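Complex shown without one protein chain; remaining protein chains in place.
Here is subunit A:
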Amino acid sequence: MQFRNVANLVAVAVVATGLCTPANAGPEDDTLRIAMAEEILNLDYNYTTKREYIILAQLTDAKLFEFDPETQDIKPSVASEFEWVDETTLDVILRDDVKFHDGSRLKAEDVAYTYNWLRSPESEANATGVVERWLEKAEVVAPNRVRFHMTAVYPLVLRDMASRVMLRKAGTYGEDGQIDRDAMSSALVATGPYRVVSFEPGTELVLERFEDYFGEKPAIENVTVRNIPDIGTQQAELMSGGIDWMFKVPEDVATAADAIPSIDFLSGADLRIGFLVLDAGGWSDAEGPMTKVQVRQAVNHALNTEEIAKFLMGESSQAIHTACHPAQFGCDQSVTKYDYDPQRAKELLAEAGYPEGFPLDLWAYRDKAVAEAVASDLTAVGIDVNLRYVKLESLNQARAAREIPAYFGTWGSGGTADTAAIAQIHFGDSDRNLSGDDQLSELVLAAEQTADPDERKAFYSQALGVIADEAYWAPLVTYTANYLVAADLEFPLSPDGLPRLQNARWK
């Protein structure tokens, strides 16, 4: 009797297993299942900022231009070509075969509407900050031609068009005073290679290949995005065939998982870099040690960035000596390099009047192991580091109050492989700029106001040279993008670290 009960239970379990276990991911149903820890809540990249949303926007949206991560060129996408009418007027000519996911054809009015909407204060969009920097007005001058009137000379306009503004149908966000900023948050109608089939915020997003997409169609027909907050659970799903792709995998987890035959560990470049920002401007202490160039150079010499990259960041990480990612346009690598030389660091400290070192509050908010390694290297040359590991918000508040002598920061440039994307915010008119060097800010600004690429490169070379010579930063390492993928999935890595899932295919 008892045995029969147990047998019944096992039978129920077996049947239930067959009925309820989720379908395996993979080529069988041509569905690429991916996991994201961050909850996906809003599909409209014009109104979001985080990395996950950039990845999804690559799948669902098309832009006027596209950035080619291999060549660093800006290529036409929805636009077929462009013409400068004068220094501040740009005409963009549109393809005539671009369709929205609802089947309607994209018109010049849609493009003008999108840009004008994002430019308007009532849009309150996250993309507004990028557009309002240069756009005065977009107007339709012919059925397939949009004229952009700019407020000033701005050579990065094509880059902005290629990175931030997703095209929407005219009237999307409301008409006649009725504003609906969430119009595209869950029922996205865009022009990209995949269209939204269903979306349950925070749980699951289902996409299917958009057969009327104007560009090269993706090889895989369906993509399902599941929100799985725990990295361990994601790994278990990958092992059991529930998902095919996960990212932001810690190095140790990825290395361990690589031993499983059904899983591949891919490690690629990421545009994020880590660095120390030093208060050369003396905001926190007008006479502080960081105001002396020898001290800042000593800090640079004290840091064993090669070992930090190798042992703490992963095999694709590399030590850097510039205030930008080497893969970025204009990131001149010929600037002064400070080799790891603790003895030279001590000598420089002595020259600066600190033979016994000095106490330093070093702030950090992420990658504690790296922050501790930095603190340890600095302590070894006599700098008595008090590591203040805090929440990002606290660091931002302290920095805004100009109370930070040095901090460990990182920057991902929003996936944009152009030095402008990092120089602008860290050496321009921002509280992140602790250099106190107005001429440097002018150089950075000048690079943004020049249309000629060679001239831009020259400006950045000059600016990066000043930053290195004056040791305003202590550049540390590049980050790596670690992925775990199913062994039967071919997922090409991009040099800019942005995952482009539309390029994935089954082996």
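Methods note: a contact is a pair of C-beta atoms (placed from the backbone, for glycine too) under 8 Å apart; a residue touches a chain by one contact, two chains touch by 3 or more; residues count from 1.
Please note the rule applied: contacts and distances are computed from a predicted model.
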Among "Putative anti-sigma-YlaC factor YlaD", "ABC transporter permease subunit", "Acetolactate synthase" or "Succinate dehydrogenase / fumarate reductase flavoprotein subunit", the UniProt name of the subunit that does not appear here: "ABC transporter permease subunit"
Residue, one of A:P27, A:G414, A:G436 or A:G465, that touches the chain absent here: A:G414
Residue of A:Q72, A:N144 or A:S185 in touch with the missing chain, whole complex considered: A:S185
Candidate in contact with the missing chain, chosen from A:L64, A:I228 or A:L348: A:I228
Residue in contact with the excluded chain [from A:M239, A:V293, A:A350 or A:A446]: A:M239
Touching residues on subunit A - with respect to the absent chain: 13, 16-17, 19-22, 39, 41-42, 49-50, 124, 126, 128-129, 181-182, 185, 200-203, 226-230, 232-233, 236-237, 239-240, 242, 366, 391-394, 396-397, 410-414, 425, 430-431
